[in-house]
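As you look at this complex, bear in mind that one protein chain is not there, while each of the others sits in place.
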């Protein structure tokens, strides 16, 4: 550890370095997070999008802090080390939708630019395996709900597939994973987004989940503001909105329940998942609606 | 030869029902046509009024439709439902209802007993030329009429207009004048009243119940890719019958010959048009020749019960139906089928109500029979019965081999005056 401390001091010119935990250090220039990378092309991509996605002084990412040599990363033993700001205060969601949407829009805009990455992650379509036999023995109202959801889930999936094939020539954005709203931190009212060191994700799947949760926590009005703000960014056009809609239409949340059903989980487990899913279902419904409306509004603007 | 034979007034409906935007059909789940008709006697006429109620259940095409940015609201096109809105029973299907008004006036002279008057839907088929349109073909018959046989003169086609009928047709309805339904009758003026009103017992109520004709198809209807422009005001169509022109072609009734066929066409200047064909059948004739003359029946031999078997229609691919119809039309043109039903005036075509059939001019007069294969029947027996060749039947029906199965529907080309 001391070895690393000295190395960090040397690389970054800190006068003082102290480990708070495995990943966070306290320096004379504040708390910093340490990340390590083994895949240099992935690292390059993460440096790139973080550097590009900012709008001063509203949105910023946890960009790689440069070494004294002005390098984004430094080689430590067999891996690359990067250093990032670590801010404690969580950025608020309600009444701050503009910044959130801007961040997402910036990421989408950057995600649509040319890039060279060998490996990207793309969420596979879930299976909605269904066997009505397994409904037997469940409480009637649960059966009832499951059947209804199953029916409409198929409608959603089909609809998604249709738009997907219609939009297959439209480029999908390559995005860093949206994991949690806690990734957004606040300093001087700037939203500082903490990226990940995950594989780059192709498409809107993680943003979908993120905004579905957003709706559940903050409501439809707030979600509408986020989408409006995304809509103001350069690259988010109706084609992108349709790609996004495809992801939201695809009933990923339903797959959770069918999995639970197919693996013969207990009634209680199934019911729990059903309840959780139904919230997400409604949120997805709102999100699709808002995105659809956004597209409709674009048409009005044109004419 | 003054004996009266019960006859039947038959006509067919061809109608396109246009659906509203967002109601486009992916697949018909089921469709029924139920008569809702009252029969009533008044001033020496029997009025058959009411209509046919079409109730259809379908899988909406919305879920499959391409999202068309140019047309309609994207929000509506991409939206999906809350689980509360998903009905278990409906199976997510859409429902359409459509009412076809019927207004038929028959001179009381032709009716022996009002209790014997039945309105039956003898056959019923539909096609989906496009997602937003359901095209129906139904053959309706009114039975219980007398068939005076003492008239012998071959009558030329006559045209008659009746002022009172026009007045009666103020309300939106199709109007048929069935008074001239036989070839043997004096056509120049209304026939004398037969039987008198004292014989006549009006039904106690309007509660006549026609057997419900249900047709359930379990197949998928392939759809054209493009979305149709939807004409509006389908639901509230105003049908005005401006003029009823009646043409009767009368022939001497000779056995072993095609029996008389009375065709009534009305010229409806205001669309929609309804085509009606009203051949009169001789009920007493049970030989095959007679059967052949039945313009639209499922199985003439079982004519009286013809309503029943149709409910047993089993699933079969729809595409052959559509093609069979087309082939049929061609066949009839080739077959020198006489266009008995000459149209007196150029038709005014109102695009909103224009059916596919109408656009094809004379072909719309095509007739065909449907025959449900009964146990032990083979394609050969059917061919023999209808006096067509086996290979013709196979070709008409798009059969890959010359084999039929019980319950299968065969379309029988009607050859002209064979």
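Going by the order they are written in, the chains are A and B; count residues from 1 in each one.
Just so it is clear, a contact is a pair of C-beta atoms (placed from the backbone, for glycine too) under 8 Å apart; a residue touches a chain by one contact, two chains touch by 3 or more.
The rule is short, and it goes like this: contacts and distances are computed from a predicted model.
**Q** Could you check which of "CstA-like transporter-associated (Seleno)protein", "Radical SAM domain protein", "Spore coat protein YsxE" or "Heme exporter protein D" matches the UniProt name for the chain that's left out?
**A** Of "CstA-like transporter-associated (Seleno)protein", "Radical SAM domain protein", "Spore coat protein YsxE" or "Heme exporter protein D", the absent chain's UniProt record names it "Spore coat protein YsxE".
**Q** With touch defined as in the header, list the contact partners of the absent chain among those displayed.
**A** Missing chain, whole complex, touching shown chains: A.
**Q** Just to verify: which one of A:8, A:42, A:65 or A:177 makes contact with the chain not shown?
**A** That would be A:65, which touches the missing chain.
**Q** With the missing chain put back, one of A:21, A:56 or A:116 would touch it. Which one?
**A** Selected residue, touching the omitted chain: A:56.
**Q** Which of these, A:95, A:129, A:189 or A:297, touches the one chain of the complex that we don't see?
**A** A:189
**Q** Name every residue on chain A in touch with the hidden partner chain.
**A** 28-30, 51, 55-57, 60, 63-66, 70, 72, 85, 89, 186-190
Throughout what follows, only the chains that are shown with their structure count from here on.
**Q** Please compute the C-alpha centroid of chain A, do the same for chain B, then give the distance between them in whole Å.
**A** The computed centroid separation for chain A versus chain B comes out at 59 Å.
**Q** What residues on chain A touch chain B, complex-wise?
**A** So the residues of chain A in touch with chain B come to 144-145, 147-149, 151-152, 155-156, 158-159, 162-163, 166, 238, 242, 245, 249, 278, 281-282, 285, 288-289, 291-293, 295-296, 299.
**Q** In their complex, what parts of chain B are in touch with chain A?
**A** Spelled out, the residues of chain B in touch with chain A are 62-67, 69, 73-83, 86-88, 91-92.
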